[in-house]
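Excluded from the complex is one protein chain; the other protein chains are retained at their positions.
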Amino acid sequence: MAQKELLKVNHLKQYFPIKGGFFGRTVNHVKAVDDVSFEIYEGETLSVVGESGCGKSTTGRAILRLDDPTEGTIEFDGEDLLSLSKREMRNRRKDIQVIFQDPYASLNPRQTVAKILTEAMEIQNVVPKNKRRERAIELLETVGLNAEQIDRYPHEFSGGQRQRVGIARALAVEPKLIVCDEAVSALDVSVQAQVLNLLKKLQREFNLTFLFIAHDLGVVRHISDRVAVMYLGKVVEIADKKSLFENPQHPYTKALLSAIPTPDPENKKERIVLKGDVPSPIDPPTGCRFHTRCPFATDLCKQDIPELRNLDHMEEGHRAACHHIEKIVSGDMKPNY
Amino acid sequence: GDGSGEPEEESDNNEETGSEDTGSEEESENEGDSGSASGGDLVIAIPSDVVSMSTHGSNDVPSSNVQENIYETLTDLDENQEVVPGLAEEWEEVDETTWDFHLREGVKFHDGAELTAEVVKQNFDRLVDEEIASPRAFLFEAVESVEVVDDYTVRINLKYPYAPLLANLAHSGTAIMSPNIIEEDYAQMEEGGDVDAYINQNPVGTGPFVYESWEPGGQVVLSRNENYWGEPAKLDTVTFKVVSEQSTRIAELETDASHVADAIGPNNVSRVENTEGMSVLSSPSVSLSYVSFNVEKEPFDDPKVRQAISMAVNKEEIIQGIYNGAGIPAIGPLAPPVFGYDESVSGLEYDPERAKELLAEAGYEDGFSTTIWTNDNEQRVDTAVAIQNQLSEIGIDVEIEELEWGAYLERTANGEHDMFILGWSTVTSDADYGMYPLFHSSQHGSPGNRSFLSNDEIDSILDEARRETDPEARKELYSQAQEMLVEIAPMIYIHHQEYLLGVDETVQDFGIDAQGIYQIKDAYIE
Amino acid sequence: MFQFIVRRLLQLIPVLLGVTILVFSLMHLSPGNPAHIIAGESAPKDTVEQIEERLGLNDPILVQYGNFLKDVVTLDFGNSWRTSLPVSEELWPKFWVTFELSVYSTIFSIFLGLIAGIISAVRQYSVADVSIMLVALFGLSMPNFWLGLMLMQWFSINLGWLPATGWGSAEQIVLPVITLGTMGAAVIARMTRSSMLDVVTQDYIRTARAKGLSERLVIYKHALKNALIPVVTVVGLQFGSLLAGAVLTESVFAINGMGKLIVDRILARDFPTVQAAVLVIAVIFVLVNLLVDISYKFLNKRIDLD
Amino acid sequence: MSEEIILDIKDLRTSFFTEDVEVKAVDGVSFKLPKGKTIGIVGESGSGKSITALSILRLLEHPGKIVGGEINFKDKDLTKASDREIRDIRGNEISMIFQEPMTSLNPVYTVGQQIRETLKVHQGLGKEQGTKKGVELLELVGIPSPKKRITQYPHELSGGMRQRVMIAMALACNPELLIADEPTTALDVTIQAQILEIINDLQDRFDMSVIMITHDMGVVAETCDYVAVMYGGKVVEYADVKTIFKEPKHPYTVGLLNSIPRHDVDVDELEPIRGNVPSPNDMPKGCRFAPRCPFATDLCYEELPSLDKVSDDNQVRCWIYSERWDGDPEVKVNGPERTS
Partner (left out) sequence: MNAEQANNQSTEQKKKKVDSPFKRSAKDFYKKLKKNKSALIGGYLIIALIIIAIVGPFFTVYDPVHDTDYMVKLQGPSAEHWFGTDHHGRDVFTRVIHGLGITLGIGFFATILGGIVGVLVGIISGYYGGRVDSIIMRLMDVLLAFPGILLALALISILGASLQNVVIAVSIFAIPTFARIVRGSTLATKNLEYIDAMRALGASDARIIFKHIFPNILSPIIVQASLFVATAILSASGLSFLGLGAQPPSPELGAILSNGRDFMWDAGHIALFPGLGIMIILLAFNVFGDGLRDALDPKMKK
């Protein structure tokens, strides 16, 4: 591909210590992100989906350098973010924005929406001072809020409205990359549609790039160019949207796609129900992380960590981390429900 | 002291001496048959803490008050401030500079040691020992040496004839401590211990009371010396309890926790008087409260200015207004009970008109601005306020500044002041003590002459009066000095105050002498 | 946490060193020569000099500091310049008295202050709130000695219920503790109130209510723990400052404690005693503040102290 | 209908009295919920869904107030119940899952402590039993290593885990009525499926009734028996679930269904409803949806339609279905065309 890599995440690891005992010694680690690599091209949308708790938000936070990752590099525009000084990083932040998963917690309760938005502009100095309020109103309206609501405080909004304030804030500084952590999850479908259209429009106009973390696969399908599937701190499959939805390779991806509820009360479809205990990032399973619940698991899966691979029958750029892709495709292996 | 407990209390009556008379004339070795009726346990609420149990340790009233009961001096002062025998039965002036003292025989210290000439010499040598650096060493300033003549005779050789010697020997600073504790204290010093560290914890004397305990900042407890050489005391124990807050001392009295509350402020007299079961004991003192000028500074270098100010101050108003009438106006530096006081001397009368004239003569018809310093003593501050207003009437603009005691002592000793208020207590009841340190030019600064007066005539009179052994001649000299000091006016002699104590009705025969020392030995509780 | 505690205790060393330097230099900077004070108002110059010599005041300043430090390190603080008694012997009994006094007073303040503060917060702007505030302000604007003397007048003199002075017995404890604790109670009450008001509007309080908890549990368990950080800080500060600042209460009730000792001895320029006392207070402050920091961690695990 | 009605809300009105205006967040909501059934509340963000839910449990905060209406739970009017009564109901008979798990969990207690508390208050379970039950509950909602997780603080969990903790807490006492305010927004579809399964199961076993507030139409379709569509503080359409999806009547419902992004087909542009939600303090006099409605006439702007039955299983608040309709009589409100 001739596209420019805007962001490149290499071997990212993030371990959180678990303290225990009276003196609070570190007794264990939560391996929230465990060796994740991917890249995002300029102007595209990469969605990250995966089980709750698999490390999506943590990856996002690491990219934003809100936490200090345990290991790995994050290259943005060819520059390793993790090696920047605090001040250099501050200047970079104009280009990378985030919409937080918990909109309410991420808004200063003592600032009105107007203040929240104008301050964002002020920090990165993107709009002349006397225009900021006007621009803030504009932003609010683009995300479907009312101009009159601009002088309200976060607690006076509904959940979805708060989320839209968060979106407006991210858009306010005109970034290059936005990490959208469940950015539209609290929105009703109509507003969601509006916002998604908006994001797409902005992407077209300003060549914006999105890292889109979401659960709603409908949304993911609509917005993304490529999709990465994470499971327990690792990327298990990454592919072009179409290829992923239509030709999923990894057993987890397949299970995920089958679990999507359809907005049709009469047509309740078959789901692949995953068996077994959900493993935890505190004591992740050996080998393939998914083997404890995988209908195809063999002893090999228990021992070796599979690499992301691209095989002949898969489209270019479609990679999955499973030892048995070939056999599953060929039907040699039957799921063992 | 008004009783707030700050160390300024020391400032009031900073010297003392004394002695209870003890009816000691008739000796009596009755060994106070231990059957003597129980006189009860007396509790005295005192405004500030005892500092030292060693007679050489410090120079403050609370310590003296305790020491006076544990230790005894060679001579004593009776209620008329006359010198009477103490541990020395009699004495003679061998020549102008040589004195022999014959000790009472058979006097035993509380630890059983015997009082001998050797012990007395040991004590006096220690008093002037530089290592000890006693703040009371000045009492022996004129002493050349002390000799043991025989077991019960001590000889004191003077550097020059020194009339106040007998009075000084009545001062508790020259009281006699047991040889054992002196030796032990020296022994500990050898090993790096501090001066008086041992004595403070083990005071042993010959007095009517025996040391029981001392809790610094808290209380001192003494008990009756059953083996006292004279007539034993009546009280079983005496407790000196530190209660620094005046109102609390009164509360102690009201709740019967204490029997005596020392240092009642003039404003609280009526409160005590109006409470049933207690009364105020007021007693004249040998102390003077004064406002001193810095005569080395303009405009106070001009006697006219000093006189003018002295005449502009209305002492009566101060005594009535601030002290509620407790005390008498001062004419000169000496209080009436002091040897050498001359009642015929007439002071500068209150006369603001004349004061203005004098100021004009001195070239200050428009007045001037100055400051008056005081330490944190309620009455002194109030006096300063009164003086400020009185002086404003002759056009002098006074600013009042309060200083903390340490700074006050140092800065007045350095002569940094314009005017300041302080008191002086002639604790030996001898005019020498009452005038020499205050006015002799050799005593500039910390020794006492904080007005920095240098007047040759005064110097020579004071020197002469010291050496003069004839009492009448001495008196004559001191009269002269008093008259001159009124003229020179190095300070405004404000008044001689009264001691005010609250005493419970049940306490009998308790007294306080002119030096501020409690008379406990004959006291008892009904 | 263990490491944290050890590290904090090690920090005592620089703190104490800092304290010694500061005390030492401030004592020397203060006007007033200790020898003068010992010698009294009329002190011949040679007496003053002898005393200076005896106290070592003529040594070079660094030598003096060195000697002092040596005393500190050997935990023998030397003898008081005022009473000539060993400093440690004088200090400890007084320290314990004041320590007890401070502990009881702090308990009193916490108890009263927390309850009043909570009531105030829960019923914001009610009659109860306003009256608590007025009482608190009354307690604050009344100097300690006033309160103490008034209590003494009523309870000891007029009613005769409690002894006026002293320390030790249960009856003797009551009045001084009330006197000393009132100001702290007022501060804690106001602090609790405002801190609670910040917390009671949070969503998790709503959650607690939704669980069907009684209002008491909601307030005391959910709101209070979140509101407690400034309160705990204040309590720590209060306790520490009581230890050093009980002078007025001690004077009023004739309690022979460290607060009075410190003030008296500063004024008497009794360097060894002052230095020792300040060191003791510094140690207590560091320990109390360590406890406060640890309690932060207990109150809110998210607080990162390292 | 022979079903037992467990919750009957009549004309509920809740307002916020802000500095200068009264924000009518809920403005006349009525619906009935039969025992053991699930009602889905969908609608525009900000249309008053959460406030309705909070009103039921009387958890509104200042300056919010219920200004009118009745909330009949079993036979009690909750708007008039005493504090004590309502407290016994909360967490026990009616539980609620809050929309924003991060701020709704107490940051200073472990999730275990928070779960145990409910158990203790309503079931008197001690610490040990409580922990045991707590671990079971966490396991139930699919949180791995529940024994470890139960000792962690909310900020140490992922968004989805927090949400599941909220769910576990709500389910702890087997409530008769569960109010779930967007319970699965932060959950991936597999977990979501699992949670919905659990709710379903409880419903079967204990005859639990559920109010499901969500905007995931998929969830609605899969779990709900009835659906109330809210717009601007009012219910604009109320019907059983099939009818809503097959024959939506209200233009807003139709618009909503049309905006759903599909996971099975690609579309370039989603089709949102045009225009913006009117601000609550500046509501149109007539139909609240009028400014955005493609069919609006003057009548729509002037007068508020009532919620009328248009068929056996359908109530709509729209002039189109009334006698007074003055627009195109042939108007056809088109339902979505779903391929699958």
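We just call them A, B, C and D in the order they show up, numbering each chain from 1.
Here is the rule we go by: a residue touches a chain if its C-beta (ideal position, glycine included) is under 8 Å from a C-beta of that chain, and two chains touch if they have at least 3 such contacts.
Predicted model only: the values in this text are computed from it and were never measured.
Asks: Please identify which of the visible chains the hidden chain touches across the whole complex.
Replies: By the stated touch criterion, the chain not on view contacts A, B, C, D.
Asks: Looking at C:Ala128, C:Val174, C:Leu197 or C:Leu291, which makes contact with the chain not pictured?
Replies: Only one of C:Ala128, C:Val174, C:Leu197 or C:Leu291 touches the chain omitted from view, namely C:Leu197.
Asks: Kindly state which of the options A:Arg90, A:Lys201 or A:Lys334 is in contact with the chain not pictured.
Replies: A:Arg90
Asks: Looking at B:Pro62, B:Pro135 or B:Gly265, which makes contact with the chain not pictured?
Replies: B:Gly265
Asks: Using the definition of touch stated at the top, determine which of C:Gln64, C:Ser88 or C:Gln153 touches the missing chain.
Replies: Selected residue, touching the omitted chain: C:Gln153.
Asks: Need a quick check: the contact residues on chain B for the chain that isn't drawn.
Replies: Residues of chain B in contact with the hidden chain: 2, 6, 246-247, 265, 267-268, 270-271, 317, 320-322, 376, 378, 381-382, 384-386, 388-389, 392, 399-404, 407.
Asks: Can you list where chain A touches the absent chain?
Replies: So the residues of chain A touching the missing chain come out as 61, 64, 66, 89-94, 96-98, 100, 102, 105-110, 112, 114-115, 118-120, 123-124, 129-130, 132-134, 137, 146-148, 151, 153, 155, 169, 173.
Asks: Contacts of chain C with the missing chain: which residues?
Replies: 11, 14-15, 18-19, 22-23, 25-27, 29-32, 124-125, 133-134, 137-138, 140-143, 145-146, 149-150, 153, 186-187, 190-191, 193-195, 197-198, 201, 229-230, 232-234, 236-237, 240-241, 244-245, 248, 262-263, 266-267, 274, 278, 281-282, 284-286, 289, 292, 296, 300, 302-306
To be clear about the criterion, only the chains that are shown with their structure count from here on.
Asks: Compute the shortest path length in steps from chain B to chain D over the network of touching chains.
Replies: 2
Asks: Distance from the CA centroid of chain A to that of chain D, rounded to the nearest Å?
Replies: Measuring from centre to centre gives 26 Å for this pair.
Asks: How many angstrom lie between the centres of chain C and chain D, each centre taken as the mean Cα position?
Replies: Result: the chain centres lie 55 Å from each other.
Asks: Between chain B and chain C, tell me the centre distance in angstrom, where each centre is the average of that chain's C-alpha atoms.
Replies: Averaging C-alpha atoms per chain gives centres 38 Å apart.
Asks: Counting only residues that touch at least two other chains, what does the list for chain B look like?
Replies: Not one residue of chain B touches more than one other chain, so the list is empty.
Asks: Would you pick out the residues of chain C that each touch at least 2 other chains?
Replies: Within chain C, residues 201, 203 contact more than one other chain.
Asks: Hey, which residues of chain A end up touching chain D in the complex?
Replies: Residues 16, 18, 20, 28, 30, 49-53, 55-58, 101-105, 141, 144-146, 148-149, 152, 156-161, 164, 181-182, 185-194, 196-197, 200, 215-223, 241-242, 245, 255-257, 259-268, 271, 273-274, 277-283.
Asks: Per the contact definition, I'd like the list of chain D residues that touch chain C in the complex.
Replies: 54, 57, 59, 61-62, 83, 87-92, 95-96, 98, 100, 103-109, 117-118, 121-122, 153, 155, 166, 169
Asks: Which residues of chain C touch chain B once you look at their complex with the stated criterion?
Replies: 30-34, 36-45, 47-48, 50-51, 53-54, 78-80, 82-86, 90, 93-94, 145, 149, 152-153, 156-157, 160, 163-166, 251-254, 256, 260-261, 264, 267-269
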